[in-house]
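With one protein chain held back, the other chains of the complex are shown just where they sit.
This part shows chain A:
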Amino acid sequence: MDLSFTLEEQAFREEVRAFFRTALPEQLRAKLRAGHHVSKEEQVEWQRTLNKKGWAVPHWPVEWGGTGWDPVRQYIFREELMGAPAPEPLAFNASMCGPVIIQFGSEEQKKHFLPRMANLDDWWCQGFSEPGSGSDLASLKTTARRDGDAYVVNGQKTWTTLAQHADWIFCLVRTDPSAKPQRGISFLLIDMKTPGITVRPIITIEGGHEVNEVFFDDVRVPAENLVGEENRGWDYAKFLLGNERVGIARVGASKERVRRIKLLASESRHGNPPMIENARFREKLAAIEVELKALEMTQMRVVANMATLEGKPDPASSILKIKGSEIQQTLTEMMVELAGPEALAYQPHGADGRNEPAAAPEWALTSAPNFFNYRKVSIYGGSNEIQKNIISKQVLGL
């Protein structure tokens, strides 16, 4: 047992860090540090920079643009990426739909879609959830009826993140209404420009536009856009959700937030003593750091196991989502606490013109919106209660 990184791994970290130092536009870094979201254009430009370097989809097979890095190197890369902080490659492309196509897609689908995904030529979104099907995803009702060489899709998806930017949507649709819920589902790739698709924004509590409703009204989808076999979509969806386990802890991002909070808390504002001199604040932060360190070690255990267990999930991996989301949420809360009364000013994304600039610094103005917005992380990706059900059943055998 040796928990330190090898010299080669340390050198690799330096290489990654050096690349981010020169390749990441300072303005983008500053924007993320201040707690802002990045625009579509910024996301696309950055992912293309990564892709040019060959690092947009490190975990994909080499033949499809991956790097061949072992899990430890992938982990280091992600940690440095989040720590920079730099935007992560669009998850819908890189971590969700891409791996499904690689694993289950046809040769034509791979050739056509994968390079465009890696380069973010196509922006993908995820059409799983429906108004009546959240945690109980298998109850979904959107139908796809075979009609000649096409499927005709009818129904509604919701919570579709960044569908307003999307060129394509990967959907779970019901192709066999008579089968058991899990048995009648298929995985379909749909061009967002197809007639019959309507996208409507959902505004989240902090005022942002990040999720949408997507309506399908007799949408004709070529049958060749079916992934794998008809009625096997549930298996592919489970594969997709399982892939996210390691990344989901977002340890690197939380470490970046802790360092940031410490820096801000060490500054004296308006002549007041720095917050870091307040023992209550300091101990609260130290307590989160402990949890984060423990999570980091837990994540490394999972990563190390991946290298040896080849794909078999480690029971410890189930806790990454729960702890990772709790820590992220607490850190956004600490930001609000740090901002104090300066957290108050209302600065919605895409201000509607009735707001004039407030005096508070940007990090304070974004603190409350981010806190509100981050309630989502314990809800999506399988809510934390659902994660507990999974651990209870699969690990404890209850």
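Please note the rule applied: a contact is a pair of C-beta atoms (placed from the backbone, for glycine too) under 8 Å apart; a residue touches a chain by one contact, two chains touch by 3 or more; residues count from 1.
Basically, contacts and distances are computed from a predicted model.
Student: Pick, from "Phosphonate ABC transporter permease protein", "Aspartate carbamoyltransferase", "Acyl-CoA dehydrogenase family protein" or "2-oxoglutarate ferredoxin oxidoreductase subunit beta", the protein name that UniProt gives for the chain of this complex that is not shown.
Tutor: From the listed options "Phosphonate ABC transporter permease protein", "Aspartate carbamoyltransferase", "Acyl-CoA dehydrogenase family protein" or "2-oxoglutarate ferredoxin oxidoreductase subunit beta", the omitted chain resolves to "Acyl-CoA dehydrogenase family protein".
Student: Just to verify: which one of A:E9, A:E42, A:D167 or A:D191 makes contact with the chain not shown?
Tutor: A:E9
Student: For the full complex, which residue in A:D121, A:D191, A:D235 or A:E289 touches the chain that was left out?
Tutor: A:E289
Student: Which residue among A:V221, A:I322, A:V336 or A:V377 touches the omitted chain?
Tutor: Hidden-chain contact among the options goes to A:I322.
Student: In the complete assembly, which of A:V72, A:I185 or A:A253 touches the absent chain?
Tutor: A:V72
Student: In the whole complex, what residues of chain A lie against the chain that is missing from view?
Tutor: 1-6, 9, 72, 255, 258-260, 262-263, 265-266, 279, 282-283, 285-287, 289-291, 293-298, 300-301, 304-305, 308, 316, 319, 322-323, 385, 388-389, 391-392, 395-398
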